[in-house]
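The complex appears here without one of its protein chains, the remainder shown in place.
This part shows chain A:
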Amino acid sequence: MWLTRPLQERSTQIFLGVLFGALVIVSALHLFMPQDSALYVSSYTVTLLGKYLCYALLAVAVDLVWGYLGILSLGHGAFFALGGYAMGMYLMRQIGDRGVYGDPVLPDFMVFLNWQELPWYWAGFDMAWFAFIMVLLAPGILALVFGFLAFRSRVTGVYLSIITQALTFALMLAFFRNEMGFGGNNGLTDFKDILGFDLRTDATRLGLFLATGIALAIGYVICRGIVTSKLGRVSVACRDAEARTRFIGYRVERVQLFVFVVSAMLAGVAGALYVPQVGIINPSEFSPLFSIEVVVWVALGGRATLYGAVIGALLVNYAKTVFTGIMPDAWLFALGGLFVLVTVFLPKGIAGLMSRRSKKDDTDTPAAQEATA
């Protein structure tokens, strides 16, 4: 089975081992260490780590399309944000009559705008199952429509990157507007609870952190499953010699569309887990700059490795937290400098440093593993 194949693979086993190990250690240090111990992990840190894991999942999604399909998406922030908004809408409806205006149905910002009733597209978001489906469907459908149009007309390379930027920029402008019904530039915030659990308690925060870790593990295995399947090899073929792939009978645009939609959905899940942990979703997540930053994480970590994307996302965001604490204005320069340094000295990213073992892994897999399958 394509989904279980990665589980037999050394690199995936190591990745999952390290990830689950980290989840357990962080939880244990949070739960069992006395608060004054140097090893104690505060609830604040747990949530910060949860946020990093969301970014890591987003980076994995970007690496799937950029690394293996050759589509440099500079608009994945849009899928992340849409997943986030779907979750945000659910969390808004969960507030119920506990808002400032106490309206049992309408979120505060709608009361403030003198709206009389919920817009039709807010219907159903009071039900968790519906909202969670929309977390996948909203980015998935946007990717499907966008990808269908772009790939069918064979838009590739720089042009595609530019229209992905335009896409996320257009969405940002749209979501800034109050009439859109998504809270304008304030976005959605003041969440109270999720699935009945109070978002301000330590237990809920730890739970969200763990859920994010598990989502990252599942997302990684799905991507790895695609990448190690024959379809993954076809993706690489599309990336390197699109015309040739067509002439041996593959519908390149469908391969691109499938992988792109899967990637967008994973980005949506990352956004959905991000929102309850940071407590707000606003149009700045659509900012073109954010999408470019994600690509920088992947490039720094190492393209076309998946685990490199995770490493890149974690390291850069940790550096960002530290750096913005010391010199908030210099962060973008530091990121730019880091990017230049890595491109010049480590063209394969951080993962390139440790790739000797995994390279052997990669060339052996399809032939060696499928013999036993």
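We take it that a contact is a pair of C-beta atoms (placed from the backbone, for glycine too) under 8 Å apart; a residue touches a chain by one contact, two chains touch by 3 or more; residues count from 1.
Keep this in mind: contacts and distances are computed from a predicted model.
**Q** Pick from "Ferredoxin--NADP reductase", "Peptide/nickel transport system ATP-binding protein", "Urea ABC transporter, ATPase protein UrtD" or "Sarcosine oxidase subunit delta" the UniProt protein name of the chain that isn't shown here.
**A** Protein name of the absent chain (UniProt record): "Urea ABC transporter, ATPase protein UrtD".
**Q** From the list A:192, A:246 or A:348, pick the residue that touches the absent chain.
**A** The single option touching the absent chain is A:246.
**Q** In the complete assembly, which of A:29, A:214 or A:236 touches the absent chain?
**A** Result: among the candidates, A:236 touches the missing chain.
**Q** What is the set of chain A residues that contact the non-displayed chain in the whole complex?
**A** Touch set of chain A with respect to the missing chain: 1-2, 226, 229-231, 233-234, 236-237, 239-241, 243-252, 254-255, 258, 363-364, 366-367, 370-371, 373.
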